[in-house]
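Heads up, one of the protein chains got dropped from this complex, but the rest are sitting where they should.
Letters are used for the chains, namely A, B and C, taken in the order the chains are written, and counting of residues starts over at 1 for each.
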Amino acid sequence: MPLDQPAYHSAATILESFTRVRAASEALARPLSPEDCMLQSMEAASPVKWNLAHTSWFFETFILQPHAAGYRSYHPEFGFLFNSYYNQIGEMHPRPIRGLVSRPSLEDVYSYRAHVNEALTAFLEKADEDALAAVTGLVTLGCAHEEQHQELLVTDLQHAMSYNALKPVVYEDAAADIRHAAPAMTWRRMEGGVCDIGWPGGGFAFDNEGPRHKTYLHPFELANRPVTNVEYLEFMEDGGYDTPDHWLSDGWDMVQREGWRAPLYWRKADGEWRRYSLFGEREIDPHAPVCHVSHYEAAAYASWAGARLPTEFEWEAAASLFPVEGRFMEAGAPRSPAAAPQPQDNELLQLFGDVWEWTASAYLPYPGFAVADGAVGEYNGKFMSGQMVLKGGSAATPADHIRVSYRNFFPPDARWQFSGFRLARDIS
Amino acid sequence: MPLDQPAYHSAATILESFTRVRAASEALARPLSPEDCMLQSMEAASPVKWNLAHTSWFFETFILQPHAAGYRSYHPEFGFLFNSYYNQIGEMHPRPIRGLVSRPSLEDVYSYRAHVNEALTAFLEKADEDALAAVTGLVTLGCAHEEQHQELLVTDLQHAMSYNALKPVVYEDAAADIRHAAPAMTWRRMEGGVCDIGWPGGGFAFDNEGPRHKTYLHPFELANRPVTNVEYLEFMEDGGYDTPDHWLSDGWDMVQREGWRAPLYWRKADGEWRRYSLFGEREIDPHAPVCHVSHYEAAAYASWAGARLPTEFEWEAAASLFPVEGRFMEAGAPRSPAAAPQPQDNELLQLFGDVWEWTASAYLPYPGFAVADGAVGEYNGKFMSGQMVLKGGSAATPADHIRVSYRNFFPPDARWQFSGFRLARDIS
Amino acid sequence: MPLDQPAYHSAATILESFTRVRAASEALARPLSPEDCMLQSMEAASPVKWNLAHTSWFFETFILQPHAAGYRSYHPEFGFLFNSYYNQIGEMHPRPIRGLVSRPSLEDVYSYRAHVNEALTAFLEKADEDALAAVTGLVTLGCAHEEQHQELLVTDLQHAMSYNALKPVVYEDAAADIRHAAPAMTWRRMEGGVCDIGWPGGGFAFDNEGPRHKTYLHPFELANRPVTNVEYLEFMEDGGYDTPDHWLSDGWDMVQREGWRAPLYWRKADGEWRRYSLFGEREIDPHAPVCHVSHYEAAAYASWAGARLPTEFEWEAAASLFPVEGRFMEAGAPRSPAAAPQPQDNELLQLFGDVWEWTASAYLPYPGFAVADGAVGEYNGKFMSGQMVLKGGSAATPADHIRVSYRNFFPPDARWQFSGFRLARDIS
Partner (left out) sequence: MPLDQPAYHSAATILESFTRVRAASEALARPLSPEDCMLQSMEAASPVKWNLAHTSWFFETFILQPHAAGYRSYHPEFGFLFNSYYNQIGEMHPRPIRGLVSRPSLEDVYSYRAHVNEALTAFLEKADEDALAAVTGLVTLGCAHEEQHQELLVTDLQHAMSYNALKPVVYEDAAADIRHAAPAMTWRRMEGGVCDIGWPGGGFAFDNEGPRHKTYLHPFELANRPVTNVEYLEFMEDGGYDTPDHWLSDGWDMVQREGWRAPLYWRKADGEWRRYSLFGEREIDPHAPVCHVSHYEAAAYASWAGARLPTEFEWEAAASLFPVEGRFMEAGAPRSPAAAPQPQDNELLQLFGDVWEWTASAYLPYPGFAVADGAVGEYNGKFMSGQMVLKGGSAATPADHIRVSYRNFFPPDARWQFSGFRLARDIS
């Protein structure tokens, strides 16, 4: 649920956003065959086709059906097929078998998208002020929702493609050969005290980013950049995956049960570590931030390094001092996390983009948080259990999607997102 | 492994068979989209695309590579991707993720098929007598193997499509509306004694059909036709799925664990049982043989009816008296099991075609059976554990694929094949 | 790890504590047969015999072996058998098969206890000041550790006994018939601001209770007492377990997977809810706090009631205003949670004892928390993942074991502890 419904948005502005976001999803799917768009490699992931359809279902269900008089649904079964976790909307197609939906075809899903686009465009173009006021927040939410699914489209696709023995190259990475050394790791001191945390207003935010509230921070230090591949390799070579000493108990269980020996998508070939991504399988870039590690691995590394992960509050307090700039998804393709640039003064680097940063904070409601009424209220609140907060966005996040108050969340064993981490430590 | 390698086959005869069988597979896939051909709904099933490729791999691996000088493999990774259970041929792509192979595309797999067809055609056309003698048995085996996969293509596809909320109609069933009452069930007496069982020679057979050997049969009676849907409904309505009295212990466990209440693909809508098949969801034909039941259900029904299932030996001894005729797969489509015709004299009906018939026999080697050397020897012998024999073929079996000695086999809980059953009883 | 090692404790004081705690464990086991002491009903629970031995192993491993010159281990294999999660101490007997240790016998475990008691008593009696300084903290920790296992002994035993068709009565409950109505639920307002949280020093505390630190609280209200059985029944009767509306997503999954319809140990007989405890199966006391609910159920109830759970910080800030008094485990037996007494003024009732109270806080380290070196450091830190904090102790907690800063923790689906909850709400 959006935190505000800014009435001052004009229909033209909204329409421009809507059109841009919808086109961006299709640009991502352009290099993919109908067969590629079917893949579902685990229950937590969804096929590209499902992502494309579900985001349309959102606009259809929450805007067109209740607000656009005379709107005709594209297909009576699509509401069932492309509903996600919206228990209040009615029965839904079981998540684990989303990969079995060969029909409707991808082509049909594109028609569905076009049908929704046309209806929403027509609706917005002729909407009066009241109608506009009623839907502005929902359209903005629908666009933010679709941007979330753009990132998921990429991460889920990479997971599925990683099983393919042909190691498919899906996207071209212009910057693939630009490798330089990362700057040395240094610490930036933060004094703490009572701080304001959460979305300050002015634009869109998800409900879980607020209410803005006070929290108390003790003095701490934050690393100037995320941990890199070469640093993570040292942990691996020092027996990081072989002894329980630095692991959370649940994390060590996963290491043993799943046989973790390296970040996800890493493979040792001819004595050298290589890594699969949608740009193909390549050797590790030593200076890029380590990516595709779980919270457990991040916490174990931090303990091994004599440090810890920052809380989401520490991260946000520090990150608020810097502009939201970084390596994000470009039009039509994600990018590769790469080495940080040289810092200026005591700058914190790569806070935004490159890799999501695991924090030490469980994903819980902020003081005063209340779940919205109705199905839209299912958006975030009911997931506030068993997950950890990640901050800052990644090279697979649309650039205009991220904010300093943005709270992403995944279970601590999740590794298929673009997830890395940055160290923090106490000041005694 | 074929039981004989009949040297008298001419190259033209072999080529004709090969061409016909290969075309039949493609005819079955013709109504399907590339997305349909990706579906894998359980570990025991395979995608249509995999079936199309794997059957080509068989010809490539066992004939073209060893025998056709200068043969160039279509793609170096396909040997890995489309190997099946042939442990001796090298590592294989894991069976549970066959559904994740979006690349190669279906189009590419058709090119692979064309490549293999051309190479084998060219090879056969110019083969001298020695070359022909070396491959005749293998080509015949390859064709029989591909026909097996034609039936699996249909059964696996029906299983996957059954999850689709749109209840797709894949094939047209010309005979759909021809419904008539089945003849009454009667018993035919067989006297038993020492009988000859197994493949008598003269043509092709799988290794598991021999050696031909003697067995001793006690007098028994066999029903003139398989049990029908309306008869099976009586069992259901008499609480067949509600009490353990007539079930094998393992069968009753399955009833409770899986919640079985009816044959697979049956669904009660508006108080009436309906059944999904590749012809769409339709009401039950009361007079057709019951289909898609497990061995456990067949055995429970038989016990409830005061009878039992025939052994494979009893079945074969009786069926040997009749010609191999029945309702089989036609060019390009399976058919629907339907009511038996009116019998002539004391005729046994529907022995062949319509539905495979579960027997009371475990799938075990015949006396004197020996596994062939090499990878081809993996064909049947290693599966002789934990499975039951089915006889007679089905409406999804290619007509020229079946013989009276043919032994099909599936675990006793399998329901996705076209499996029904016929009753037998002892004569005291 | 204890937060301090108060050097001023005299040997006599320490010895008195040690003797009292050790005797209390044996008093709890007195009504039990050797067969009862074998029971292990789930991986998360341990047999009584194991609890009795493991607490002895703690004193042997961390005090007698390193500090008592010439100490002779009772048995060379017991270090392996009765180690728990102490990865750094060496291999350990697998947790899931603790119930398979029929040998050593219970009698032998009592001999082991006596052996350790005698050795530690002799050691303390003749210890000089240096020796005493070295072990005081460890003995105190060992006693606190044994008190934790006294509560686990009771909760694990109740879980195991609940499977017994004879519904065994293990303990006599003197207060069983004292039932009176609970006072009406009212709200107490708390103003918030910067508060001090955590162990303030002066006595023993576990490492996870510190460091004492500042936190910022927003104004809130806290219910005067925990939610009662009759209130929880209203939630059940209003369809609480039937719709996902108020549930966390993970909680709803559990409801469906496990078929939860009521708190653990509740059973409907002849239209009436009954509840098993170690006092036997009895009808529900409507006015007692609801007990044996998971965090998920607590959170769902709170949402249904238009409230929420308090954070551990809110709870502690409010509870600090009241003395640590309540219904705790008595010598030799737990007690039954029962109705709150009538309040005086604006008193918060039953903060301590009766039932542990689930909070809205994930179990995470306090700012500045550091894991101690060595095996003792495994005590708490490595479990700071995937669990929720509970506060206040229960009717199965030894009275002198609890403090306002005490942090208990269990996964959100755990129901076999004496766990209930109290409501909180925001002040807008």
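FYI, contacts are C-beta pairs under 8 Å (C-beta built on N, C-alpha and C of every residue); 3 or more make two chains touch, one makes a residue touch a chain.
Model, not experiment: these values are computed from the prediction.
S.K.: Of the chains that are displayed, which are in contact with the missing one across the whole complex?
M.R.: Over the full assembly, the chain not pictured touches B, C.
S.K.: Return the single residue from B:360, B:395 or B:423 that touches the missing chain.
M.R.: B:360
S.K.: Specify the residue from the set B:245, B:258, B:283 or B:325 that touches the hidden chain.
M.R.: B:245
S.K.: By the contact criterion defined above, which parts of chain B meet the unshown chain? Give residue numbers in ascending order.
M.R.: 85, 87-88, 194, 213-216, 218, 244-245, 247-252, 295-296, 299, 303, 308, 360-362, 364-365, 367-368, 370-371, 382-386, 412, 426, 428
S.K.: I need the residue numbers on chain C that touch the omitted chain, in ascending order.
M.R.: Listed in rising order, the touching residues are 33-39, 41, 77, 80-81, 93, 97, 99-106, 160-161, 163-166, 168.
The rule is short, and it goes like this: only the chains that are shown with their structure count from here on.
S.K.: Considering only which chains touch which, label the overall pattern as line, ring, star, complete or other.
M.R.: Topology of touching chains reads as a line.
S.K.: I want to confirm something about chain A and chain C. Since they are copies of the same sequence, is their interface symmetric in residue numbering (over half shared, so same) or not (under half, so different)?
M.R.: same
S.K.: Indicate the whole-number Å distance between the mean C-alpha point of chain A and the mean C-alpha point of chain B.
M.R.: Distance between chain centres: 47 Å.
S.K.: Centroid of chain B to centroid of chain C, CA atoms only: how many Å?
M.R.: About 60 Å, centre to centre.
S.K.: What are the residue numbers in chain B that touch two or more other chains?
M.R.: Within chain B, no residue contacts more than one other chain.
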